[in-house]
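Reading through the structure tokens given below for one structure.
Here the complex is missing one protein chain, while the rest keep their positions.
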Amino acid sequence: MSIQGIYTIKSNCALTADVFKMVLEGDTSAITASGQFINIQLEGRFLRRPISVCDYDETTITIIYKVVGEGTEQMSALKAGERLDCLVGLGNGYDISKSEKPLVIGGGVGIPPLYNLTKRLIANGQKPIVILGFNTKSEIFYFDEFKALGCEIRVTTVDGSFGTKGFVTDAMDSDYDYFYTCGPMPMFRAIESVAKTSGQFSFEERMGCGFGACMGCSCKTKDGYKRICKDGPVLVREEIVW
Amino acid sequence: MSIQGIYTIKSNCALTADVFKMVLEGDTSAITASGQFINIQLEGRFLRRPISVCDYDETTITIIYKVVGEGTEQMSALKAGERLDCLVGLGNGYDISKSEKPLVIGGGVGIPPLYNLTKRLIANGQKPIVILGFNTKSEIFYFDEFKALGCEIRVTTVDGSFGTKGFVTDAMDSDYDYFYTCGPMPMFRAIESVAKTSGQFSFEERMGCGFGACMGCSCKTKDGYKRICKDGPVLVREEIVW
Amino acid sequence: MVDLSVNFCGMQMDNPVVPASGTFGFGKEFKDFYDINILGSFSFKGTTKDARFGNPTPRIAECKNGMINAVGLQNPGVESVIKNELPELKKFFHKKVIANVSGFSVEDYAYTCALLDKEEQVGILEVNVSCPNVHGGGMSFSTDPACAAEVTRAVKAVTTKPVIIKLSPNVTDIVVIAKACEEAGADGICLINTLLGMRIDTKRRTPVIANKMGGFSGDAVFPVAVRMVYQVSKACNIPVMGCGGVSSAADVIEMMMAGATAVQVGAANLVNPFACKEIIEALPAECERLGIERISDIIGVVD
Partner (left out) sequence: MVDLSVNFCGMQMDNPVVPASGTFGFGKEFKDFYDINILGSFSFKGTTKDARFGNPTPRIAECKNGMINAVGLQNPGVESVIKNELPELKKFFHKKVIANVSGFSVEDYAYTCALLDKEEQVGILEVNVSCPNVHGGGMSFSTDPACAAEVTRAVKAVTTKPVIIKLSPNVTDIVVIAKACEEAGADGICLINTLLGMRIDTKRRTPVIANKMGGFSGDAVFPVAVRMVYQVSKACNIPVMGCGGVSSAADVIEMMMAGATAVQVGAANLVNPFACKEIIEALPAECERLGIERISDIIGVVD
């Protein structure tokens, strides 16, 4: 069950040229799964901005966001101590009961929700291999943080400036029994075409509400329509209509 | 010639339950006469708020305003150090070349512009008598400040709780050769019906721009139409169509 | 104590605040945020004869002080609404609900309304005529007085419940349409639905919304809504349900003074799920500030 609350910014700093990490303090009791998101109200913007939970504990939520437009630009200028109205605990999140040795595959700003997911998989005794795809070395973020979780991390860069040259799919040749992914649509299509197992994809869609009321974010699945914000953002491979 | 500038709030404090005084710091070179006004941009409000200059010097502008709606409410919560975008030096202001022994008559929040006017009249060697009208004692503001200017001050209150009981017109029985007034329309009508000399009235009107561009504030005068914001707010008794 | 109650088309409501169709689903998503029995009533998601997926996504675009939606009447169809949604709703909402009905032919409307007429939970039928008429070259029923009247008559013929017609603001003369509905037997008018708007993604050089254009609503449209509520309530003798850009108690009062008997809140619910609760809680103080003892006294008080 999602909640609305006022969260205090503890920190907000750049990880790369246009990717920022913000830590929010407040009630996190509504977060029940990795891959859920929060919906942030920004002064002077009509709609809220949906951002995945990258990590959380009893009192803080960490988010990582890329500046792509006016709202995220505005977020990047917020200072510690400022307060934000957020809806928290939105979406279904990843179901981690399905795997033993999964691949966790992230591309660009699809990576953040996979951090808490990986942490949780490890805590649960599963053995994830994490593949992180970036365009180039200077855009890499959270590599050390993932490393510190103690599982295998593979990085791909399109230009080969770090790790394997190529796409995340160029690093998928291992034994795995499942996969969890978040990232851009072209990456999803590539994974869909090579993946050997079942898995879960986390989708993005423009949202009116983020909590299931407006039908703004619907998508067709093999099991009928689903709302990305409420029945998603995570969909299982088998139900997705590409 | 009016200017646009960013002004820093030096102080902002209550004079009565709903009347506040704000001192702004910035370029005051555009102010050339008593009775001119500034037009203040407030965060989140589409139109600016016109407020008379109560007093000014080389670097500061003092305004006095009553909380009557959302904009003035918002102004009352502003703190020293905050900055405001203002258009400054708007309107014609009072022409003080016409009198030797004038009455200066203000009602409620019509009083502020008369403070600088009175100061200027005295500096100019004229001998103003100031009549300030309020509803009741608790609403009186700037009495001491006017007093300190060293001219005769008469206060009227509708309920008689201070000074003469009644209206400003009940304190007008003296020798005078001209008058300057600012206040509500009923007061203007009363003055118009008893005044024995020529004089100047300062009007209010809802404004689109405040600098003469939109024709939002026009009024008919005997000399054709005038814009309250540019050709006014001060009109001479003889030209006014009541 | 301020009396907030109003009577809209015979439906007694504790207060005039009604979430607008399409922004409140079938109530489920909001009951987790607050007890929705505090509402005057609510208008459920536009329901059609058959289930509809609606338009392709993206369906939502942000605007300064508003949003555009092109949901396209996604709903499970009237049979499913009656079989699944209404029984579910009954568990947590104990007042009569407003049934918002859409259609693409006069028969569609009559069919859907005839079924909903039998539902004891439904207090009022709200007929959204801002839909393209497939037999009329795709022109909306709401742009032609004769079409709007025809829908009104067809619906009135199949129900004994009060019928209100929800009008589109995208017309030259709203009064002509409203009067045609009144003459055809409408018990009330609801307005406004969304203004037709568009935003462009300048990076991609495409419309933001897959459907290109969509329905613009939210704070920005309030002055247009107030104007139309005023015009229609002065011209007609049936009550008006005001809607469009309402997000505060002050807005509710302004809309009622313009002529609305009850007031719907749309997009504001999406941005702030507590919008209606906060408005209802703020209304008594706002009324007191303005010297209003019974909110029903101010309906259409402006000349």
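Couple of notes before you dig in:
By written order: A, B and C. Residues from 1 in each chain.
In this section, a residue touches a chain if its C-beta (ideal position, glycine included) is under 8 Å from a C-beta of that chain, and two chains touch if they have at least 3 such contacts.
All values reported here derive from a predicted model rather than from experimental measurement.
Note that the undisplayed chain, when the full complex is considered, contacts B, C. Contact with the omitted chain, checked across C:20, C:181 or C:220, is made by C:220.
For chain C, the list of residues touching the undisplayed chain reads 61, 63-66, 68, 143, 170-173, 195-200, 202-203, 205-207, 212-213, 216, 219-224, 226-227, 230, 245, 250, 253-254, 257-258, 290, 298, 301-303.
Seen from chain B, the chain kept out of the figure touches residues 1-2, 4, 41, 45-48, 87, 205-209, 211-220, 225, 230.
The criterion applied here is as follows: only the chains that are shown with their structure count from here on.
Common neighbours of chain B and chain C: there are none. The most central chain, judged by the distance from its Cα centroid to the centroid of all protein Cα atoms shown, is C.
Once the centre of each chain is set as its mean CA position, chain A and chain C turn out to be 36 Å apart. Here the CA centre of chain A is 58 Å from the CA centre of chain B.
Along chain A, no residue makes contact with two or more other chains.
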